[in-house]
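First the structure, in the form of structure tokens, and then the observations on it.
Every protein chain of the complex appears in place save one, which is left out.
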Amino acid sequence: MTNMDLGMTERLKPIHEKVSRMVREEIMPLDEEFHAEVGKNGDRWSYTARQTEILEGLKAKARERGLWNFWLTDSERGYGLSTVEYAYLAEEMGKAHLGAETFNCSAPDTGNMEVIERYGTETHKKEWLAPLLEGKIRSAYLMTEPDVASSDATNISMSCVRDGDDYVLNGEKWWSSGAGDPRCKIYIVMVKTSSDAPKHQQHSMIFVPADTPGITKLRAMKVYGDDDAPHGHLHLKFEDVRVPADNLILGEGRGFEIAQGRLGPGRIHHCMRAIGQAEMALEQMCKRAMRREAFGKPLAQLGANYDIIAECRMEIEMARLLCLKAAWMMDQGDPRAAAPWISQIKVVAPRVALKVTDEAIQMFGGQGISQDTRLARSWTHLRTLRLADGPDAVHRRQVARVELKKYTQEKV
Amino acid sequence: MTNMDLGMTERLKPIHEKVSRMVREEIMPLDEEFHAEVGKNGDRWSYTARQTEILEGLKAKARERGLWNFWLTDSERGYGLSTVEYAYLAEEMGKAHLGAETFNCSAPDTGNMEVIERYGTETHKKEWLAPLLEGKIRSAYLMTEPDVASSDATNISMSCVRDGDDYVLNGEKWWSSGAGDPRCKIYIVMVKTSSDAPKHQQHSMIFVPADTPGITKLRAMKVYGDDDAPHGHLHLKFEDVRVPADNLILGEGRGFEIAQGRLGPGRIHHCMRAIGQAEMALEQMCKRAMRREAFGKPLAQLGANYDIIAECRMEIEMARLLCLKAAWMMDQGDPRAAAPWISQIKVVAPRVALKVTDEAIQMFGGQGISQDTRLARSWTHLRTLRLADGPDAVHRRQVARVELKKYTQEKV
Amino acid sequence: MTNMDLGMTERLKPIHEKVSRMVREEIMPLDEEFHAEVGKNGDRWSYTARQTEILEGLKAKARERGLWNFWLTDSERGYGLSTVEYAYLAEEMGKAHLGAETFNCSAPDTGNMEVIERYGTETHKKEWLAPLLEGKIRSAYLMTEPDVASSDATNISMSCVRDGDDYVLNGEKWWSSGAGDPRCKIYIVMVKTSSDAPKHQQHSMIFVPADTPGITKLRAMKVYGDDDAPHGHLHLKFEDVRVPADNLILGEGRGFEIAQGRLGPGRIHHCMRAIGQAEMALEQMCKRAMRREAFGKPLAQLGANYDIIAECRMEIEMARLLCLKAAWMMDQGDPRAAAPWISQIKVVAPRVALKVTDEAIQMFGGQGISQDTRLARSWTHLRTLRLADGPDAVHRRQVARVELKKYTQEKV
Partner (left out) sequence: MTNMDLGMTERLKPIHEKVSRMVREEIMPLDEEFHAEVGKNGDRWSYTARQTEILEGLKAKARERGLWNFWLTDSERGYGLSTVEYAYLAEEMGKAHLGAETFNCSAPDTGNMEVIERYGTETHKKEWLAPLLEGKIRSAYLMTEPDVASSDATNISMSCVRDGDDYVLNGEKWWSSGAGDPRCKIYIVMVKTSSDAPKHQQHSMIFVPADTPGITKLRAMKVYGDDDAPHGHLHLKFEDVRVPADNLILGEGRGFEIAQGRLGPGRIHHCMRAIGQAEMALEQMCKRAMRREAFGKPLAQLGANYDIIAECRMEIEMARLLCLKAAWMMDQGDPRAAAPWISQIKVVAPRVALKVTDEAIQMFGGQGISQDTRLARSWTHLRTLRLADGPDAVHRRQVARVELKKYTQEKV
């Protein structure tokens, strides 16, 4: 592809139409019920029968329709969608809480599946990739730790020591998203395998089955008070957790290399889902503005509301275009060239989506902050994106470094 | 008082010192434990023994020390503090979740007590004011309704019809803050008593005991997913709720008159507590910035963090001064002149506190959005203040109207 | 074109390269000298010999190289560039003060030439279009008036009355950009021809030669103190200005119809030139940040400067993409569908460029506000764009109306 085509391709249009319609007509209407079921069986960390019915029902329908595993790029098994094409679908999936999972396109599974596919042994693929591709199990990605600033990932400290044919892991991880889910069977864990190697070669990634002895679920981290059960963001303790040596991915010291490859597309997906959330929020805001009245007029006609709506529209358009550009850069095959673009959207997309959602909340008044709309939940989720996969400050720093480097070279 | 003295008076200083120290040394350390107890007895809407012990213990200590009912202005029974003086104490109380209640200065009790004192009969005072002053019971203020835009309070629609010696109420109220508390015994309710009277004389306020037959607790409204149990913001249904006619306050059609008198000081208290929350957030942000390291340096020395801290300091100072000025205006005895100042702080103080808290959250990373600091909870509470007692837009409108009026008169 | 290709086409690349290089290597170095010449001959409203030499020299070179009249879209005489393609060139031209004129692509000439080409008689074309295409004369577009809010163009009041074979014009116009230039020979004037017709059919456009008797140049409007001589934004008085009846364009009452067609592309050009100005400002900011030292470090490493640079980069990228999208919409052949996109960029592009330029100025310190860089002049020019062709508020209103309309239709 030599042209910078940021539009939908012809082959994507019918798929997009189907995904979009299914999200709006079939998934969104069930979101609230799914949430309301949490804990009804007395255990927030298992699925009720109704939850299973909802989720598996949606997945079965999606799969039947061939709307499944879109993220499998350039593969015989998948659609072979470009990142730009996938981005348009991610936006639609972002509009419903169960959107991504319905199509087996959830984080962190998509990134984890890519890792297993690229670097796993046949055994790993059979054990974890196959059921992940089928949507039978789920996975988690264990990165951040409570005692260190994970914004600087070289701080990661969980020890991983070779002992015969095994590696033995000790330490704590938190914000292990999805680890609360009873279906979560496999963790990909960032560990420290050396203190002597160069700074970016001290870390490794390793596969750890969720049921390995020595792992304790200390607690669920809450996001603005919400434990996000049964998905959950767990705080885990590893005490002498022992796994076979060939679970170590690619070799000792290659953790950052894998992380970089893994995070790029994932960040684009996150950002486009955020754009989807922003679009939903703007739609709800507009509808509210037209239907609700105060002082004898629809809210739309009061005060700055036209301006607020216009600003939201403009910011969404710009953020979306930037995401599509980053996706297009990714499709050009040079991840290093794409990196600063991904840093840009990582800052911009959550910010815009947070702003639009906050304005929508304000337009709804008390209802906006409550459980009666999807806005408040959406906001807290979006707020995590300003921290997950690197806080804003780290990404801004990357963008600036690339910018300044242009002129350093000039000097020489 | 002819001078615009916005500082602490000599008489206030020792009181302020005691309150400040008690908040920091005795109340704050118990906040988290109090929260963690919620629901441990299987019922989120009752107090556990430990919660009662914590809360009553703090209250007893405060009362023993004479740190009680500060809000009683110009009264024989209270300190007779000015609004400015009280404001400084409210800031301190705002720093801990249990701060205000420890000193029997919680919303909505303070405003409700003032209403009972001014307009209640001797019976009302004996039954409700006395135990409220003692901190034995609590109260709620029922204003907003799910079906109308309460930002325009003339929309309030709960019917209240005279029937013999009684009034009979029908309708729904939500965001009835504190109505979840088992100690909440009395509601002050905004109702519509006429459709024919001039627009601002169709509404009335009435006392309704919480246990009056016909009141159903439909559900607790959640704030970004948090039900705020056992305090709670309830959605209530009134079906043929019958109370004695002399429960109607001041007479039919005087609801807005009472609301205006009631809300002014309450808004100042809210705003100063928000300033207290902002100060706590800034303190935590600074400590974090100095202790946490990344990329080989304390966070403080990275990127824009100095600028962020400075901006937070400046915005807090300005917002506090504006609150103190509004309090001083209130003390001048002309509520109408004070009104636009109160509208100003109602917009400014929550906004600043939200911003500072959000920056603190960002400095803390994942921990900031979690249950491990008070920041996330503080943020969601502050967010409600942009809606409670009138959304920002309504207050901005008031400020602008006063501003423009200056030049209308000039034209004549 | 069915794909949304926002990149440079293959045919554009060599042209873009030539334009970009000429701007940077030949035009920019002469900008300051050109400015410094103003008034050296004792008359700010004529060209000095050196100014003529600079400007005509550049134009001759550009023309020789075939870099001329790029704006002529889909024409036999021009390149037939799409709006997207032209947009990339406009960005480059925006980087130098004399950029657009060098390539005979200045406002308001491009828009005016289109009007003459589409609606002019053969005589008009011979007299005005031919020399405009040659870069021999210049033109102005007279729209706004001192006594009415021109943001609502239906307020335009200059009278234009049929009298025999002529029309007779009376009234005042201001902000007649370019009317100060001695080479400016023809005005296109918005006038009111009827008070009875429907609101948007009361106005007309008419050709008025600059030397028609009855026109007085009252004064030059200053932009933040700068008269922008010899170009100039004049305040003109029309007293019984008489022109042949067939100078009236398209017929009475069709003024808005022509204005709409005329302004769309012009706004895109303005916006892309603004992006070019922003790019130049960012480049200068970065270079300054690396070369200038304070407190023992390059400015780049101090405080929030990395963050500032990153934010500027991100905002420029987003604004550019939005402009390209608007240009692409324009290329789709449905101006009505493109209109809200043009409104969006009309708000966004000047805002971003102003912000970036202001940050660059701040990075330069005192030098930034002075005549020693192009930043201050660039800023004041950009500031006019928030008002010219409709103030921000009007464009935001348009964007919001389109947004809300989506849901009005849904209701039916």
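For clarity, chains are labelled A, B and C in written order, and residue numbers in each chain start from 1.
What we mean here is this: a contact is a pair of C-beta atoms (placed from the backbone, for glycine too) under 8 Å apart; a residue touches a chain by one contact, two chains touch by 3 or more.
The structure presented is a predicted model; accordingly, all values stated were derived computationally and were not measured.
Across C:Ser46, C:Ser151, C:Ser194 or C:Gln301, the single residue that touches the chain missing here is C:Ser151. Residue in contact with the omitted chain (choice from C:Met28, C:Val168 or C:Met221): C:Met221. Seen from subunit C, the chain kept out of the figure touches residues 144, 146, 149-152, 155, 174-175, 221-226, 292-295, 299, 302-305, 361-362, 365-371, 376-377, 379-380, 383-384, 386-387, 391-393, 396-397.
Residue-level contact of subunit B with the missing chain is found at 2-10, 282-283, 286-287, 289-290, 300, 305-307, 309-311, 313-314, 317-319, 321-322, 325, 344, 347-348, 393, 395-401, 403-404, 406-408, 411. By the touch criterion stated above, the residues of subunit A touching the omitted chain are 303-304, 306-307.
Quick note on the criterion: only the chains that are shown with their structure count from here on.
Computed from the mean C-alpha positions, the centre of subunit B lies at a distance of 53 Å from the centre of subunit C. Our note on geometry: subunit A versus subunit C, Cα centroid distance of 43 Å, whole angstroms. In subunit A, the positions touching at least two other chains are 305, 393, 396-397.
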